[in-house]
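One protein chain is absent from this view; the other protein chains keep their places.
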Amino acid sequence: MKRITIDPITRLEGHGKIEIFLNDAGGVDNVYFQIPELRGFETFCEGRPVEELPQIVTKICGVCPGCHHMASGKAVDAVFGVQPTPTARKLRELFYAAHYVHSHIAHFYALAAPDFVVGPTADPAKRNVIGVIEAVGAAVGTEVLKHRRYAQEIQKLLGGHQTHVVMNLPGGVSRGLNEEERKGIEEKAKSCLEFAKFSIKIFNDVVLANKTYVDIILNGPYSLNLYSMGLVDENNLVNFYDGKVRVVDQEGKEHCKYAPNEYRDWIEERVEPWSYLKFPYLKQIGWKGFVEGPDSGVYQATPLGRLNASDGMATPLAQEEYERMYATLGGSPVHATLAMHWARLVELLYAAEHLLALSQDEEICGDDLRTPLTNTPREGVGIVEAQRGTLTHHYWTDSNGIVEKANIIVGTTNNHAAICMSLKKAAQALIKEGTPPDQGVLNMVEMAFRAYDPCFSCATHSLPGHMPLEVNFHAPDGDIVRSVRR
Amino acid sequence: MNDSTKNVATPPPVPKKKLQMAVYWGAACGGCCVSVLDVHEALFLVLEHADLVFWPIALDTKYKDVEAMPDKSIDLTLFNGAIRNSENEHIAKLLRQKSKVLVAYGSCAHMGGIPGLANFSTKEKLFQRVYKDTESTVNPDNIRPQTSYTVPEGELTLPVFYNDVKPLDKVVDVDYYIPGCPPQTERLVDVFKLIVTGATLPPAGSVVGVFDKGQCDCCKRTKSDNKKIKKFYRPWQIQDDGETCLLEQGIICMGPATRGGCGARCIDANMPCRGCYGPPPDVADPGAKMMSAIGTMIDSDDPMEIQEIVKGVVDPGGTFYRFSLPSALLRRTVQ
Partner (left out) sequence: MSYEPKLVAFLCNWCSYTGADLAGTSRTKYSESVRIVRVMCSGRIDPTFVLKAFREGADGVLISGCHPGDCHYHEGNYKALRRYHLLTPYLVQMGIEPERIRLEWVSASEGNRFAQIVDEMTATLRTMGPSKVQATMANYA
């Protein structure tokens, strides 16, 4: 059996490798997506004071540390049986909206745009952010970096540490805003909103106006009929910070809508001997293997998953774009994997609108930042939407608030099975029997993976943007008979 | 306010040959890579002076491409992340071979970092928790990830997970350390400018990208000369007054035993320092100095009262060695 090994995966946070096994005719028999790393946060959080966890768990990921900080902060609130003050909650959401703005901008321009703006099978030397800039104009590159900086500056102001934010305390936050700071944020938010609208315009002009791309999105080998998961508010509108987790089936019918402390009634995780990362699946449906359909518990938790699991967006411009997306793609839910890129832009618009609205909120400069704690700490669950999936933190403490146990299900982890399946489907459709795959084909396999934005989202970089791929064809006796590299 | 364009206000002249630079991660979170990208618009200026030749988070260079590079052909490698498994160690050794200058970048490579907290436990306990005992995991057959596993199509491999987390200098010689979780971007730019302008670098083995003063000297809070602590408070047990030194209010802050360089960024959000920038120079153990300092501050001479006060330090190991456990004299729990 011949095999193609992709090691390491690049353009994501973390380590990964893909093994593609070919049959004798050169078609794809199976694909394994392996995660070779493990650090064990669930163990070394034990023994730590629970209020330290929001700062410790940001180190799970340096690209979405704000997500872990928020999920953890909410879990710690729950451990103490409190809710944050209204101002504290708004400050957290303000931070979180900025966090989404920076992350989604970077992912779209650095990772997604090259495949569409330059072209999925184009010359790899051009298929990167420089190629994007050449296509849409040099000013855009500077605008991307500038708005990423704006978002980071808002994060630093609110969170102290711009990457590994420290603002959450049980019952609230450690730092408030004065009027001058608020105005600064408001100005940046306005600019970010304009930039979000502009990004959607680029997507329209370059992707949606191009019939080939629309065809790839709708009819390429990039669709999986999976359950969709996302956090929604009481009106079933997308909410990144709070609400209940809603899962819908392939037809859009609600499978469940659970509060944070009910997650174990609906989610289980399994272990495979060939990956250090676990595979979550829907408990009530059960694990049926790496298969699609309503009888399989595999689900996606992505921007598309969130939009599918919701009835709409909570801000007007985002709602308009949400409706337009579903009208174009044939109604909800959408199963075309590449539509994740569009969903991400809808979310960018929502995040920017929300950022601006919060920066103008009359309570945002309030000085009541922490709810008093009166209960004995015990146990709590906090759930938020990370940019790349639903994030769950669950802590148990002793009566002194020292952590006894922790359970964490991370955003991308939700999608481990789905990514395996997307890769396999794309590889099987694109790698044709009798024809060794060329550069363009290999990149199109990668596009299946890239859409999930697996935990890293910034490469605003003027360097060759193609993933490393080396294809070794082994004869039955194991010798390499041919090597293709790009 | 972070205006990184100010840092390269007078750009150095563009050299004939660019600095060949690599950035790689062991057991890492990506935050150090983000810190490199946080030069923001100055990125284009940086790229006039450097060619990035290997950077998995952003570039397509493969391990095989690095193996094919001539030895010492990479001028500067920033290695972030701790050494947790055999792949981390293997690539650390490969990069040592291929690099002229190897920098331990960030707390994990410098001292072990947050992943180093796993040294309070063991591989067995960790695997048991992650793969069996976590409440949402269903694993009746006790499946564990294997370093080699045969599927119908062939063999799949994974790296060996070590029992002990190590900082980078336990597996290769390190030329410089840039501390921080992650390093403050302005400090990286300071070091980068030193290198591209051809300035004389400090002796090998030095910690660079840091201030010559301690964290307390960088902190804007008001401090008295006579710190006395009658009771330790966890941050949620009192309302910090926003002005006075946190330690004087009874909140443990690692400032006295931490090197300056981050700009006291956590204090800006009214949260205590946790020591990610590492200890002052010439210290044999990163946490013992802090214990010594805190011990001195306890405001009592009575053994019973002292023991009561000390109960307020609820997690000494995890507090004094939050980022540095693998580099401590007691680098892991006794086995």
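First chain written, first letter: the chains are A and B, and each begins at residue 1.
To be clear about the criterion, a residue touches a chain if its C-beta (ideal position, glycine included) is under 8 Å from a C-beta of that chain, and two chains touch if they have at least 3 such contacts.
Please read these numbers as outputs of a predicted model, since none were measured by experiment.
Looking at the complete complex, one finds that the omitted chain is in touch with B. For chain B, the list of residues touching the undisplayed chain reads 120, 123, 162-164, 166, 170, 284-285, 287-289, 291-292, 294-296, 298, 300-301, 303, 306-307, 310, 313, 315-317, 320, 328-335.
Note that only the chains that are shown with their structure count from here on.
Distance from the chain A centre to the chain B centre is 25 Å, each centre being the mean of its Cα atoms. Remark: chain A residues 1, 3, 7-15, 19, 21, 29-30, 32, 34, 36-40, 42-44, 46-49, 51-52, 55-56, 59-63, 65, 80, 124, 142, 145-146, 148-149, 152-153, 156, 158-167, 169-171, 174-175, 263-264, 267-276, 278, 280, 370, 373, 394, 400-402, 405, 407, 409, 455-456, 458-470 touch chain B in the complex.
Only residues 1-2, 4, 25, 27-35, 37-38, 40-41, 43-44, 47, 52, 56-65, 84-85, 87, 113-115, 117-118, 120-121, 125-126, 129-131, 134-139, 143-146, 149, 151-154, 156, 158-159, 161, 181-182, 234-236, 239-240, 262, 265-271, 274, 314-315, 317-318, 322 of chain B touch chain A when the two sit together in their complex.
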